[in-house]
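So that we are looking at the same thing, I have put the structure below in C-alpha cells.
Here the complex is missing one protein chain, while the rest keep their positions.
Up next, chain A:
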C-alpha cells in the first residue's frame, strides 16, 4: 500500500511524505525535500565568476579565471555529494530494527541500522531554537540496562517537517512498536 502527501517544513518549504506499507509489520516513510533549483545555481555561479572577472581586471593574471572555474566545479560537486540531501527514509521492521537512509543529490546513500534490542521508544521532542520546533527521535537503550536511555538519535534532520507530518509518522511507528512489545513479552 503506497500513498503520498504534501506537507511543509519549518522554513515554509514543501516536503512530500511517501508512505509504503509492505506488510503489517514493515513500513517505510520517505521524506523528499525540494531539489537543487536552477535559479540559485545560476545566481551563485554568476556571482563567483563576476568576482573572479573583477579580480582579473585588477591583476591581469588569467590564472584567476581558470581557478574560479575550477573552484565552481569542485564546489558544486562537493555540495551535491556531501551536503544536499534529497530524500530521507525511515524503514521500520517489527522484531528486526529501524533503518534510516539519507540519499544525497549525487546519488550517494548513507544508511544507519539500529537493532530492535537497542530501541527503547520513538518520540516527538520539542526544541527551542528562535521558536519552538518539533523533531522526531529514537531513544536508544543499552541491552544490559533496559531502564536507562543511552542515546537520542534525531530523524529527518535535513527535511525538518512540521508537527502534522511528524504525528503521522509517530502514530505508525507506535503501532509497530506496541505490536513488537506485545509479541516479545510472550515468547
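Throughout what follows, a contact is a pair of C-beta atoms (placed from the backbone, for glycine too) under 8 Å apart; a residue touches a chain by one contact, two chains touch by 3 or more; residues count from 1.
Operating definition for what follows: contacts and distances are computed from a predicted model.
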Protein name, per the UniProt record, of whichever chain is missing from view ("Trafficking protein particle complex subunit", "Phosphatidylinositol N-acetylglucosaminyltransferase subunit Q", "DNA repair protein RAD51 homolog 3" or "pantothenate kinase"): "Phosphatidylinositol N-acetylglucosaminyltransferase subunit Q"
Selected from A:26, A:48, A:105 or A:133 as touching the chain missing from the view: A:26
Option from A:96, A:123, A:139 or A:153 whose C-beta touches the chain left out: A:96
Absent-chain interface as seen on chain A, which is shown: 22-23, 25-26, 28, 91, 93-96, 99, 101, 111-113, 115-117, 143, 180, 183-184, 187
